[in-house]
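The complex appears here minus one protein chain, its other protein chains still in place.
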Amino acid sequence: MANNDKMETMLYNAAMGLGLAEEMRTNPDIFVLGQGVASGGWFGAEKGLADEFGSDRVVDCGICEAFEVGMAAGASVVGMTPVINLGFADFSLIAGDEIYHKLGKWRYMHGLNVPMSAVIILPVGVMGGAGPEHSNSIEVLGMHFPGLKVVVPSNAADAKGLMKAALREPNPVLYHSIQTLSFTRGEVPLDSDYIVEIGKGIVRRPGRDATLLTYGSMVNRSLEAATTLANEGIEVEIIDLRSLVPLDWELILESVNRTHRALVVHEANKTAGPGAEIAAQIQERAFYELETPILRVAGKDVPLPQQNDLEQACIPSVDEIVAAGRHIMSL
Amino acid sequence: MANNDKMETMLYNAAMGLGLAEEMRTNPDIFVLGQGVASGGWFGAEKGLADEFGSDRVVDCGICEAFEVGMAAGASVVGMTPVINLGFADFSLIAGDEIYHKLGKWRYMHGLNVPMSAVIILPVGVMGGAGPEHSNSIEVLGMHFPGLKVVVPSNAADAKGLMKAALREPNPVLYHSIQTLSFTRGEVPLDSDYIVEIGKGIVRRPGRDATLLTYGSMVNRSLEAATTLANEGIEVEIIDLRSLVPLDWELILESVNRTHRALVVHEANKTAGPGAEIAAQIQERAFYELETPILRVAGKDVPLPQQNDLEQACIPSVDEIVAAGRHIMSL
Amino acid sequence: MPIDTTLIGDMYRRMSIARAIEQIVEKHTRKARISGWWHPGEGQEAVGVGASAALNGEDYLWYQGRGCAWAIGKGMQPGPILGDVLGKVSGATGGKGGGVPHWADYSLGIMGEGATLGSVYPLAAGSAFASKLRKDGRVSLANFGDGTASRGTFHETMVHAATWKLPLIYLCENNELLVGTKLTDVCPTADIADFAKGYGIPGIIVDGQDAVAVYEATLEAAARARAGEGPTLIEAKTTRVQGHYAGDPQNYRAKDALANYRDPLAVLAERMAVDEVETIAAEALALVQAAYEETLAAPPPDHSIIFKDLYYGQ
Partner (left out) sequence: MPIDTTLIGDMYRRMSIARAIEQIVEKHTRKARISGWWHPGEGQEAVGVGASAALNGEDYLWYQGRGCAWAIGKGMQPGPILGDVLGKVSGATGGKGGGVPHWADYSLGIMGEGATLGSVYPLAAGSAFASKLRKDGRVSLANFGDGTASRGTFHETMVHAATWKLPLIYLCENNELLVGTKLTDVCPTADIADFAKGYGIPGIIVDGQDAVAVYEATLEAAARARAGEGPTLIEAKTTRVQGHYAGDPQNYRAKDALANYRDPLAVLAERMAVDEVETIAAEALALVQAAYEETLAAPPPDHSIIFKDLYYGQ
């Protein structure tokens, strides 16, 4: 079954689909529902699934986001593992009651401690002019409302590994794929037990001078910035959080206590975004270790324009991350 | 018109209704829509409005939160000033698209700089066992999504003054009334031009030792805690923020730079709540003035149980605020 | 096919229990404060009990929280119901609950309530979808009020349920009121069954005061569902005898609002022998009284349950 060491280069979205397909082979309770999934998905994540698993388990749906998530909650309560792809995370505001009240609270409020597995795919981020109602990164909602887990894969291998972890998780998972990464390639383990544990971050680049906490679309930009900064003698440690709920506090604090400086970088709007919580908690837990304020490099607090240049100007660039790195070392 | 100095003792919700009625008298474009508003409102805020202004302008609506807010957005674009009472802020998750995409973004995304007035009343907080889908304080959403203003009156006078300000505001306002205050009384100015400016906080109690930032239901508990702490020689300055968007940074920073210690107290869930942003920003802007970490005293990160004792145990008590005050002074 | 007398007796027993709970909770709330609000179901007991009687034990019920006839109909005992109302450990939720019910017992097919109205439609479609995939022959029932038929999820769910022919029953309790608003002030039709027309599914109106009528309509809808013929919308015309919540002054209501009210217990009793009626009623009262006393004696929950059930295994 497991082909332990084999790797294959594939698209990020294909890796997500591979994780899904592998789990569907062994778990008959998994089904996939979403707009366009039966013909492979709008962005290819569900390619081939309908052929392999049939149209009973890979089901197209109308333009009904509230229904999609609500039915997932119901199916989950009776022991299924629904996978819903909403196409764009922004559409989840239509299903807010179903995600944050029903999925997040049903077990709690009825007091019956049963597993509730469900994976809601909420692709986030700009992708070249999709506009103010398609391009936002709203993962902070899953942090504020209790009862859910939240993951954000930053590369193809994680896309597979986190999808598999999400499908084996007895709690509902918001799985934020990254729109701009959809058609980028990466090395993906073919091991059918390759799991990226939910709640564990990873150091992508070690460094002694400052800790840069990021995830999703900003991991690559942060790594690029770190290279530039290294040329200037500034060694930034890059942590890819991978999960926002739960956050890997052990990893975060170990690093910050060592570097004494922290930056948070994300594409989501700055105000009340994930970086707010991360910064608030770091200063609560490591105040006396900090030599400088914790900086946030984040999306501008505007609805996103569609025009490509304007859109890019609204989210952190490599240059802005570099500038923040220089700035924090100058304090 | 204005009866400048007169005051009257009235219920918090009646004060909200008075602000509304006064503005309706002079502005024929205001109308009120919501479930039960035609017979005075579930919690009395709209008492007498249908009699005075007729059932054309004070209109009952079905159980259709998305419709209510969406129609407000449409009416607002054509120059009306709709007032929607959703009854419970938790129901706004049903209207997430309409609040955070339509109201917050319509002007921006169409690039036409016209006024868009709309007041969405979203009552927040526990009120004695209303349960996990009725009792949450979700005002942080209005901070993360751009384009809206967010106010939270902590007493009857502010309930009137902020309502009137909201009705004269050319941007959509989320007006978070406080469920537990609905039937509490306070002195309210009868001046028909009594306005509480959006974006301005107020010092409710001056103090030299620490700055406690709070709003809404936690203002009274914080004041009570401050009295206890004062007996122990700890003088806490209590700031009632009144508006969360925009936040009154001038006031906040003046105080924190003077006391060198800050606490944020709110009923909303702690993780990624308003306190996260406030703490993150204080340390960004006043790091070198801080002698201790910024502490947050906030709601527990759980869906709220209904049972009264459990419910109370989930939100900050006076004792917890006192303990936090002692703790921050011990650091 | 004349209806089985045992079944009638059983329905009468459950309706009597539900009614006794109504009365005891009403009395209790008049002297003591409970957490949240109780939404009295007096007058509507025939709907939940009649419909539940037509379901199998393992069929899935997703209800809306007025009264307790659905829970009793589907097999829950008075103890866990009262335990939640009074916020005691003996409640179905272990003591988290209050006036807005979240009673569930998955072994009885009682799946629970969503307190944001209209949330049960897609959830019921989810369990119905699971049954279709698993071919387990189960039916899912979504119960809701007339006011809640306007919710967008009503439409989104039925569009799919009708297309996929899900084994789903929509069962509306039309008491012509949503809180203090008259249905016809906010709905273009007085008959919720009219909404079935758009989806090409049957829309059946039944006398909601008659448990037998509700039972029969539900049985037929369940048979259609199990045969793969898809969803049915049943509208039971009924009467809310009490206020929206216990203590509601009901200023909005006409003095003669109950002029044509028929007590569903009396309606069913007409089909029974007098002494049977009396025995069952007395037994029900005793059962509920005993459960009430046990509930009063039960302890409130420990604060440690505040974090229980947030995540699986927690």
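Order of writing sets the chain letters: A, B and C. Residues in each chain are counted from 1.
Throughout what follows, contacts are C-beta pairs under 8 Å (C-beta built on N, C-alpha and C of every residue); 3 or more make two chains touch, one makes a residue touch a chain.
Fair warning: this is a prediction, and the values are worked out from it, not measured in the lab.
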item	value
Option from A:Asp29, A:Asp90 or A:Asp209 whose C-beta touches the chain left out	A:Asp90
Identified contact with the non-displayed chain, of B:Ala38, B:Ala73, B:Leu181 or B:Leu212	B:Ala73
Of B:Phe88, B:Trp106 or B:Tyr194, the residue in touch with the unshown chain	B:Trp106
Interface with the undisplayed chain - residues on subunit B	31, 56-57, 61-62, 64, 66-80, 82, 97-98, 101-102, 106-116, 146-147, 170-171
Missing-partner contacts on subunit A, residue numbers	35-36, 38-39, 42, 60-64, 66-67, 90-91, 93-94, 128-134, 300, 302-303, 305-311, 313-314
Subunit C residues touching the omitted chain (full complex)	150-156, 159-160, 162-163, 184-189, 194-201
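As a convention for this text, only the chains that are shown with their structure count from here on.
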item	value
Inter-centroid spacing, subunit C versus subunit A (mean Cα positions, whole Å)	40
Mean-CA-position distance for subunit B and subunit A (Å)	31
Contacts with two or more other chains, residues of subunit C listed in rising order	95-97, 102, 114-116, 152, 305, 310
Sequence positions of subunit B contacting 2 or more other chains	66, 90-91, 93-94, 131-133, 302-303
